[in-house]
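Here the complex is missing one protein chain, while the rest keep their positions.
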Amino acid sequence: MDRLAFDIAHLLAGGLVLASFMMLYQDRLYALLNIFALHALVLAASVAWQAWIQEAPHLFVTAGIAFVFKGIVIPIALHRMIQRLGMHREIETVIGVGPTMLAGMGLVALSVAVMLQVTEGADPLAREDLAFALAVVLLGLLMMVTRRNAVSQVVGFMSLENGLVLAAAGAKGMPLVVEISVAFSILIAFIVIGIFLFRIRERFDTVDVQALDRHRGERQ
Amino acid sequence: MSALPDIAVRAVLLVPLGFAALLAALPDYRLTARLNVLAALATLAAALALLAGGRPEPGPYLAVDDLNIVFIVLGALVGFTTSLFSAGYIQHELDTGRLTPGYLRFYHAMYQALMFAMNLALVANNIGLMWVAIELATLTTVLMVGIYRTHEALEAAWKYFILGSVGIALALFGTILVYMAAHPVVGPGRDAMVWSVLIRHAAEFDPSLLNLAFIFLLLGYGTKVGLAPLHAWLPDAHAEGPTPISAVLSGLLLNVALYAVLRFKLLLAANPGALAPGPLMVAMGLVSLVFAAFMLYRRRDIKRLFAYSSIEHMGIVAFAFGMGGPLANFAGLLHMVLHSLTKSAIFFAVGHVAQVKGTQKIADIGGLTTSHPWLGWGLVIGVAAIAGLPPLGIFMTEFLIVTSTFTRQPLLAVLFVLGLLVALGALFLRLNSVAFGPVRGSVEPARASYLPLYLHLVLVLAAGIYLPPPLVAWFTHVAAILG
Amino acid sequence: MALMPDLLAQFLQMALVLVLAPLLTGFVRKLKARLLRRRGPSLTQPYRDLLRLLRKEVVLAENASWLFRAAPYLIFATTWVAAALVPTFATGLLYSWSADLIVIIALLGSARFLLALAGLDVGTSFGGIGSSREVMIASLAEPAMLLIAFTVALIAGSTQLSTVAAFMGSPDVGLRVSLGMAAIALVMVAIAENARIPVDNPATHLELTMVHEAMVLEYSGRHLAMIEFASHLKLLLYVSLIACLFAPWGLAEPGAGRGAMAAGVAAWLGKLAAGGALLAAFETATAKMRVFRVPEFLGAALMLGLLATLLMFVSKSL
Partner (left out) sequence: MIGRAALLLFGVAALLAVGLLGGALRGRPAGRRLVYGMTVVLCGSMAAAALGQLLDAPAAASVAWLPLGLPWQGAHFRLDALSAFFCFVVGVGGAAASLFAIGYGRHETAPGRVLPFYPLFLAAMNLVVLADDAFSFLFSWELMSLSSWALVMAHHQERDNAHAGYVYLVMASFGTLALLLGFGLLAAAGDYTFDAMRGAEHAPSTTLLVLALALLGAGSKAGIVPLHAWLPLAHPAAPSHVSALMSGVMTKVAVYGFIRIAFELGGEPQWASGFLVLLVGGITAVLGVLYALIQHDLKRLLAYHTVENIGIIFIGLGLALAFQSNGLPAAAALALTAALFHVLNHSVFKSLLFFGAGAVLAATGERDMERLGGLIHRMPKTAFAFLAGCIAISALPPLNGFVSEWLTFQAILQSPELPQWALKIMVPAVGAMLALSAALAAACFVKAYGISFLGRPRSDAARQARETDRFSLAAMFGLSGICLAAGILPGFVIDALAPAMQALLGARMPLQAGVDWLSIVPVAAGRSSYNGWLVFAFIALSASLAVLIIHRFASHARRRAPAWDCGSPDPDPATQYTAGSFAQPIRRVYGTWIFAAREVVEMPAPGSVAPARHREILRDLVWDRLYAPVAGAVEYASERLNVLQFLTIRRYLTLVFLALVTLLLVLAIWP
């Protein structure tokens, strides 16, 4: 049983990493949003599984939050926003998909390498989970770095937070504080980003970050 | 009798919180401005009571020790003077129509919320709680930076928000890692996040996990501190937001973030197996110092100029704490305090100047000592202080840092000194055209209260000439804690 | 008391230099004329000139200041004092202890300083030319002179002329390269300092070539007489300086009797005659050089002096 539980957790965490890779691969907004929804679903499943094997009911809450907000609400909202802003065009990635994937591979390798240093003392489940979580975090960051489009940057940021949630869930017996804080941050992030996108739309007619950069100070 | 301390701690937190709610509800901006000052004063009183009336028992969520009391008192003081300054400042903003009463309600509420968040971050005994508090502080400041809703302000806020959230995410990951490191030793549950417990067992933690955690925490909270290369949000946020917020940012928020980094540095220092956190901080500090020093030369916006100077000084403080040792730590603490006072004083002066001259462009400001002697000389003294010239206090801290470093790391000391020199050159190059030479810009008298400005400058001057023994003893003790 | 004879000797020297200075100049002029197959003025001509000038009234330029009028006397005084310090016929005179070679050089420097100022006082272009060229020449001649002084002092272990002269007279000097260099340099400096050919021409009044004469162009009457007198004294001083440094024979010891004194005076006269003759011969043999060749001439003197000093420093340790 224990062995099986471990494998399933492993599988789910790995799935999350895979989803991150798929997001890196996407160069269309809609597709990206769909993958992100998938990403959130996998996360929810993984957290739920953790809740199950850790007998930690409060983790189900987290899973629920992940599922509802990240899996459904946000994708739909962003979907609407994209329609409203009329930007169904492709995402212009900074560097090609290929190199991005390669970089992603490197990051995964790095995170595993780093985690291998952790002594066996910590339970293996946590170690594996952490390695994957770290990978997801780094991939999310990579995505923010390699995309020019505000929406996809936001998405990247969220996938990064998914990684955090994964890690938090993997941490056995981590008190409620963290879940609250995670939900809290997601909520705030969603609201503020919403506000910002809204304002930005009313100020500039694109969500392209470079449009913002044109207004930086000291460029007389 | 430990009732008083407990009350004081609660007061430090609840007063700002309550007033935040109250101010959000009240429509009359004049009243709210006064109430804002009142709240800040009450918080200051509570902080002083806390300082005087002993320490409460460290609970699972709140704790006050010699380290954070420094920050609490300092924060309350600067918060109070800034609220005084802000009262005069926003009046002018209303007259010029840059802000509307509606926004002022929001502004004052946010001001108190920020105070609450920072105090919470300081007294938190739980690393999770501390993280939440710092996150809250960031969000409030983001909203205040964007309050003018000009392109530049929004862009600055947006940049601040994105970089800040990434940083906060990294910090959270670091926090989780610390928990992971702690829970095999302390066991699962709340205790694994309670600071006082962590520090007690730090020696048994898994070093490599701690290392990993520290990297994330350093980068996460370091973003808030504004260390290069994580500094990008800082200059724009200072330049585009309302000046009182610039003052609070430079004077307080950076310190709070630095405080968080220090806490975890202690944790690593307590663990023999972990990598020494010092070199990392020294490196980042030196990079920030030199980088900011050069960046100062190209600045055209006066507030952005001093924002970069804040980066420089945060670099100095990080350098000092990274070097460690009683002298360097003492110098680092003192430098942080004096920098908060000086920099906020400078921003008070700059705020009035920008209002009088109607611009922040250095090129359009000139001859202040002729047209506005009080503002001009205040600015001159402030810049002299920030550049580390006697008789003002920062000279002493730089003296201590350099002399204590040179024997251990001559090369670093030389680089450090060169950075200081370059920065001084830039600051006075700008000061020359702003404070001296022919008068540029309007000469209408400034409706300003010079009390906060000169109060800070007098404190800095006094520190440079005479440090009261109790203060010295206290700082020496804290420096010893910091190892 | 014992002070008396010393005082007498001192005053005797001061009087002697005063009396003999014009004679030396006259002698050189006479000799030059002879060498040029002219009869030339009589030996006493300089005295006559001086007396005539003294009797004439002074014509002052309108904006001549008190400095202009005070300068001649001061120049005369400093030069005289300097001349009184050089051992001419006896060493260890009473007053000679109050100053050494460096002081003598400096005193001549003061005289030149005043003269250059006087040249600028009236505010004429020629005065300016003279002064600026004079200081340019001096800026090279003085260091050269000082380096010579160093050399001599290092050899004799003293800057005190009496001691130096005594040492030079003694056998343990030996023949030294640096001494020879110093001698040559000193002669070159002396020529420049006394405004002789080839550096300057005391006889010319061709505006663009003159240096010394240009400075004193505005002077007349007794003032001019004082300045002329001072230049006579200077010539005498240099000749006797060279003599006492490089031909210190026959000098009377301190506290020597009258006989020795007389012998010393006789020897001194001989040296003066010889020096004057050499100078006259040299002047007739050479032509004046362009002003901007002068630095090279004096630069050579300076280099010689430096070389001599260096050699001394090095050889001292061997």
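Lettered A, B and C in written order, each chain numbered from 1.
One rule holds in what follows: a contact is a pair of C-beta atoms (placed from the backbone, for glycine too) under 8 Å apart; a residue touches a chain by one contact, two chains touch by 3 or more.
Computed from a prediction, not measured in an experiment: that's the story for all the values here.
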item: Shown chains touched by the chain that is not drawn here; value: A, B, C
item: Residue in contact with the excluded chain [from C:Phe150, C:Tyr238 or C:Trp268]; value: C:Phe150
item: Option from C:Ala9, C:Val81 or C:Leu272 whose C-beta touches the chain left out; value: C:Val81
item: Selected from B:Gly146, B:Gly167 or B:Gly278 as touching the chain missing from the view; value: B:Gly167
item: Contacts of chain C with the absent chain, listed as residue ranges; value: 54-63, 65-67, 73-74, 76-78, 80-81, 84, 95, 97-100, 102-103, 106-107, 109-110, 112-113, 116-117, 119-129, 131-133, 135-136, 138-143, 146-147, 150, 153-154, 157-160, 163, 205, 207, 217-218, 221-222, 226, 291-292, 295, 302, 305-306, 309-310, 312-314, 316-317
item: Where the missing chain touches chain A, by residue; value: 94, 107, 110-111, 113-114, 117, 138, 141-142, 144-145, 147-148, 153, 209-210, 212-213, 216, 218-219
item: Absent chain, residues of chain B that touch it; value: 158-159, 162-163, 166-167, 170, 208, 211-212, 215-216, 218-219, 223, 229-230, 232-233, 235, 275, 280, 291, 294-298, 327, 369-370, 384, 387, 389-391, 395-396, 399-400, 402-407, 413-414, 417, 420-422, 424-426, 428-429, 432-433, 436-438, 465-467, 469, 472, 476
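The rule is simple: only the chains that are shown with their structure count from here on.
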item: Arrangement of touching chains [line / ring / star / complete / other]; value: other
item: Closest chain to global C-alpha mean, per-chain Cα centroids; value: B
item: Identity of the chain that, by mean CA position, is farthest from chain C; value: A
item: Chain B-chain C separation of Cα centroids, rounded to whole Å; value: 78
item: CA centroid of chain A to CA centroid of chain B, Å; value: 31
item: Between chain C and chain A, distance of the C-alpha-averaged centres to the nearest whole Å; value: 100
item: Footprint of chain A on chain B - complex, ascending; value: 126, 128-129, 131-132, 135, 139, 142-143, 146, 149, 151-152, 154-159, 161-162, 165-166, 168-170, 172-173, 175-177, 179-181, 183-184, 187-190, 192-193, 206, 208-209, 212, 236, 239-240, 298-301, 304, 361
item: List of chain A residues in touch with chain B within their complex; value: 114, 117-119, 121-123, 126, 130, 133-134, 137, 141, 144, 153, 157, 160-161, 163-164, 167-168, 171-175, 177-178, 180-182, 184-185, 188-189, 192-193, 196, 199-200, 203-204, 212-213, 215-218, 220
